[in-house]
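So, chain A:
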Amino acid sequence: MIQQCLLTCLCLLSICLSSSAWSSALRVACAANFHLPLEKISKNFAKDRSTETPQLVFGSSGQLAAQILLGAPIDVFLSADMQRPQKIYTRGMGASEVKPYALGRLILFTRSTLSSHIISEVLLNPGIRWIAMAKPDLAPYGRAALEFLSSGGLESKIESKLVYGENVMQAAQFSMNAADLGFLSRSTLSLDIFKPYDLRGKHWLKVDHKLHTPIIQGMILIERGSRNPEARTFFEYLQSEKSREVIAGFGYALPEISRSSGDL
Partner candidate 1 sequence: MEWGPLFLSIKLAACTTLILFLFCVPFSYVLTLLNPRLRSFIEAGSNLPLVLPPTVLGFYLLIFLSPTSALGEFLESTISLRLVFSFEGLVFASCIYSFPFMLQPILAGMQSLPRQIIELSYILGKGRFQTLLRVIIPMIKPHLVKASMMTFAHTIGEFGVVLMVGGNLPGVTRVASVSIYDHFEKMNYAQAHYTSLVLLVFSFTLLWFLTTLTASDQTRNAPKFS
Partner candidate 2 sequence: MHLNFHKKLWTESGPMPLQVTLELEPGALLGIHGPSGAGKSMLLRCIAGLERPDEGRIEVDGAVWFDSSQEIFVPPQHRKIGFLFQDSPLFSHLSVDENLKFACSDTNSRKGLLEKVGLTGLSKAYPSALSGGQRQRIALAQALARQPSLLLLDEPFSSLDPFIRTSIQNLIEDFHKRCSLTSFLVSHQMEDLLRMADRVVEVQEGKIISDLSRNQLLEQTASKSLRVQGEIIQTSDLNSYMISGNSVYPLNGMSKDSPTQRQQVEMDIELKVKEIRVVGKKESEIPGINGNK
């Protein structure tokens, strides 16, 4: 019996160890809120260039950045902000400057029906119990939502009703379940689940983007990726007209094409 066990063990271990991790596939890490545009752009890239679709890894910008800094095998990183790619750049792990690729747009969303066309009225409605948003200290969309609330003096009035998601996608999940209202990214409406609710005025209102600092989503080519010519090509492709059209189509605003990096 012991011998059989040992044999099985060795077989399993050899199977396990034979699968090598460090393949040469192109890997792109991206903030969760941008997954729809990126999936489309990747497919376009593969078709246009007749190559494999890049491998996409989605998650929280913070966690992804931390992992990249600790050696994660990622070639291109699309963050939900500019600070995190900037950190990668200052640590010397970037092979390019930080380039903005999209400007996030905030909306106020409800699954039921909006009681008014004025956001402040909607928020102050006594029938509202929970308002979802992303965490302001962690997520750019959360920060923007908070700035918006402060600009209108609404923060203190609805503070007790706020419910925080780790990122704007989690806020979207809350809005579909328990929360009455949610501050979401405009691109969320492109998700299958949200499509029936894409009725402006009835289910969502635009948040004036001048009332908060811009949500600039920035990307960077990682040092490891610069060794892979495909990675650099993809990085350039993300900035092409075709890709920008896709990005705009999902509800993002487009940054001006500029050569400078850093905070806009």
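These made the cut because all candidates are chains of the complex that A comes from, given by their letters.
Assume a residue touches a chain if its C-beta (ideal position, glycine included) is under 8 Å from a C-beta of that chain, and two chains touch if they have at least 3 such contacts; residues count from 1.
Just so we're clear, the structure is a prediction, and the values are computed from it rather than from any experiment.
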Chain A in this complex - touching candidate among 1 or 2
1
In the complex, the residues of chain A that touch candidate 1 are 2, 8-9, 12-13, 15-17, 19, 21-23, 27, 32, 35, 55-59, 63, 66-67, 69-74, 169-170, 172-173, 176, 191-194
